[in-house]
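Take this structure, written in structure tokens, and hold onto it; I'll ask about it next.
A single protein chain has been removed from this complex, and every other one stays in its place.
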Amino acid sequence: MIVLFTDFSPTGPYVGQMKAVLAARAAGVPVIDLMHDAPACDPRRAAYLLAALAPEFPDDAVFVAVVDPGVGTDRPAVVVAADGRRFVGPGNGLLAIVARRAGRRAAWRITYRPERLSASFHGRDLFAPVAAMLARGDAPPGEPIDPAAIAMPGWPDDLAEIIHVDGFGNAMTGFRADRLVPDAAVTVSGRRLPRRRTFGEAAAGEAFWYENANGLVEIAVNRGRADRVLGIGIGTTLAIEDARG
Amino acid sequence: MIVLFTDFSPTGPYVGQMKAVLAARAAGVPVIDLMHDAPACDPRRAAYLLAALAPEFPDDAVFVAVVDPGVGTDRPAVVVAADGRRFVGPGNGLLAIVARRAGRRAAWRITYRPERLSASFHGRDLFAPVAAMLARGDAPPGEPIDPAAIAMPGWPDDLAEIIHVDGFGNAMTGFRADRLVPDAAVTVSGRRLPRRRTFGEAAAGEAFWYENANGLVEIAVNRGRADRVLGIGIGTTLAIEDARG
Partner (left out) sequence: MIVLFTDFSPTGPYVGQMKAVLAARAAGVPVIDLMHDAPACDPRRAAYLLAALAPEFPDDAVFVAVVDPGVGTDRPAVVVAADGRRFVGPGNGLLAIVARRAGRRAAWRITYRPERLSASFHGRDLFAPVAAMLARGDAPPGEPIDPAAIAMPGWPDDLAEIIHVDGFGNAMTGFRADRLVPDAAVTVSGRRLPRRRTFGEAAAGEAFWYENANGLVEIAVNRGRADRVLGIGIGTTLAIEDARG
């Protein structure tokens, strides 16, 4: 299985162009669009989102992860293996959190150079071809590097910021709920929010936080849009008290 | 064939997460995204849209239908068989109209409980796994119930409201055109609209109604956006005179 995680947006030709490469070079391998509205040009916030979503995928999944504002510069292209799953993408921190949370990790700097390498679309020209190689069973086409080379030691283990707003207006944070004590206080936009288990537990119009289906602290409003009610969006910071450890 | 009909929006990770489950549990079965912008949190209007779209799919199609504002509460999870096609989703009325219009119908309350059942994402954790079972040939994992239990007797046979606005600004209603006499009057936003067969029959800028490709009364403007020209959107009601029967 090849899994796509990009900030290309679901519109435009880029996703289709990547898929055409995959269909030609890894025929028969299922391709899953995980999301194409990852935090745009923002590998740091995208890293926490990817790390929350990746663990439920099969152990042999190959991810193409592209949030790459530095495409065309000298940032490296890398392959990361984390608990068996492999990730292909830019070495700009996007894969740092998924690697940090893994029990087993390895990394390679991609040295393969395709015949055509545009300055602005490595997703199509480099990352998709490498993912197809991995999905077919080839070794990473590059040289092993110390995973520490792609770690971002200054980044926290969990990110107390909004990293995604879904179609309903619910706001995901980069903070894992199991890092909080059960009655932890979460404050955003000056409002201290209660914890609820489900939307149904909240009164109509009530703002609350809950552990979402991916294990993250999420801000929501029952029968309303949290983004509009609370005036929050990607990058809004939260105050979280009483986090464990 | 597994067909997805949700209000998750085409953005965000939810659709991809459902598809990963289907790819793992029903490998090789084609998965079709019918739409992911069904009327949001609105099973009533979504029910008429689904009922209009479903009949053109193959008889052995399995639908995953998720418009489920009550997820996490005690609303039942159901399987409905309607003229052979099977539908998996919440028992909140979403499947009531497709069942009502079928010549043959049956229903089951899902009793299967997956290892992981989040409070907010039954599409991934419950409905997709059940759809995979059905697509593989298993029986519905639950107990038969009287289809009357999921009927919504207070809902009309056709809904004289806008239930979807497409990318061109055309506004679909929940009313089947073959229920109208040919020269029926349709009034919306205080304007009585003529019937046209095609866009080309209407003058540039003219508002009209026609029978759309799914058999529904649709409001349109030739070379314009009906939603903006007429100030209409999901939920706008229509006055329809001279409907048959």
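Per-chain numbering from 1; labels A and B assigned in written order.
We take it that a residue touches a chain if its C-beta (ideal position, glycine included) is under 8 Å from a C-beta of that chain, and two chains touch if they have at least 3 such contacts.
Here the structure is a predicted model, which is why all the values come from computation and not from measurement.
Going by the contact rule already stated, which one of B:58, B:84, B:205 or B:233 would touch the omitted chain in the full complex?
Of these options, the touching residue for the absent chain is B:58.
Over the whole complex, note the residues of subunit A touching the chain we left out.
For subunit A, the residues touching the absent chain are 7-17, 19-20, 23-24, 27, 40-41, 69-73, 118-121, 124-125.
Which parts of subunit B face the unshown chain closely enough to count as touching?
1, 3, 10, 30, 32-37, 49, 53, 56-58, 164, 166-168, 197-201, 210, 212-214, 223
Note that in this section only the chains that are shown with their structure count from here on.
Any idea how many Å lie between the Cα centroids of subunit A and subunit B?
Taking the average C-alpha coordinate of subunit A and of subunit B, the gap between them is 31 Å.
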